[in-house]
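Each remark here refers to the structure printed beneath this line.
Apart from one protein chain that is not included, each protein chain of the complex appears where it belongs.
So, chain A:
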């Protein structure tokens, strides 16, 4: 080990002396390699940022990886059990959704069926607990149909909605009589385009409700949707009403991994004869192949650019060895082993590769900072984006690999120079 470290140290010292003695040549090697390493760093950074963006979008709709999701068919009894079991908990949140129309009464909404604002899904109907549904006929009026999701707690612990404006629901205050709604972007778009009266009809509610809009979030849902505290909606519609199969409700509970609430809730639901479906969110695994393919394609392109850089360092390395034949012969004459000579050349190319990698990483990080500052406001993908550490590691590996590949042949040449060269000189 001592011997190895001695040789390594000698290689590095002499390699560094060689670099200092041939600054221009080193600079030329670095220039040819810079673009290659830069390509690897940029591709890795781009892939990491794109992956995070994709994962972030998936987290909005599916939930954070590891979240336990308990789905069940809408059932008034189940709704009561769920609300009574997990109300006030932060490690489990239930969501129950029903159809709602906000705007003029007795008119056909501008987006029948709760379709996205620029799509048309045909006529819509509101259903009642007794099972009868009313077609929303009549003249087209100023009303927006949306899915109204009642929450028992802050769901952002599981689905990190991005607040666009206003504020999110506050579950710590007293419930208001006029339910406070947070719209998603599609619903906000509808209310921006159409001026509607603040009157809300919810399937199953006996009275129309006057809602308050308090904020807008990005929830990744293309359909218009509004979020409301379940206890504020309960003044007008009991949870059982939201979970009525006749009104087309949805019921879901999101739980933190290994929370005791899961065991208690499933036991209670099983006792009540409610069928449940439990799953764990694993978006990374689901999208793993897609992400791997994306990375493979990008890295193949970066690899090609890196190869050009390697060819450059190889070219300069061979020229340098040719220029230093006498030096290497002399070093062998004074007893320097061939392995150390090869090590000296490799150390030079490795140090050059590492210096280049450092320069490329610094340039990429600086460029990303500038781009993020300039375009972050208009491009959400680039907003407050950090330089991914994976890109730094990829850059260093690329620099090392380029140094080894580019220095290997020159190192062999240097080790093979006959000592007699100095005798014949």
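A few comments on the model shown:
Keep this in mind: a contact is a pair of C-beta atoms (placed from the backbone, for glycine too) under 8 Å apart; a residue touches a chain by one contact, two chains touch by 3 or more; residues count from 1.
The criterion applied here is as follows: contacts and distances are computed from a predicted model.
UniProt lists the omitted chain of the complex under the protein name "ABC transporter ATP-binding protein" (options: "BtrH N-terminal domain-containing protein", "ABC transporter ATP-binding protein", "Ethanolamine ammonia-lyase small subunit" or "Acetyl-CoA decarbonylase/synthase complex subunit gamma").
Within the complete assembly, A:419 is the residue of A:163, A:293, A:374 or A:419 that touches the hidden chain. Touching the chain that is not shown, out of A:14, A:144, A:230 or A:316: A:14 (per the contact rule at the top). Across A:272, A:293, A:307 or A:333, the single residue that touches the chain missing here is A:333. For chain A, the residues touching the chain absent from view are 2-3, 5-7, 9-10, 13-14, 17, 20-21, 326-327, 330-338, 340, 418-420, 422-425.
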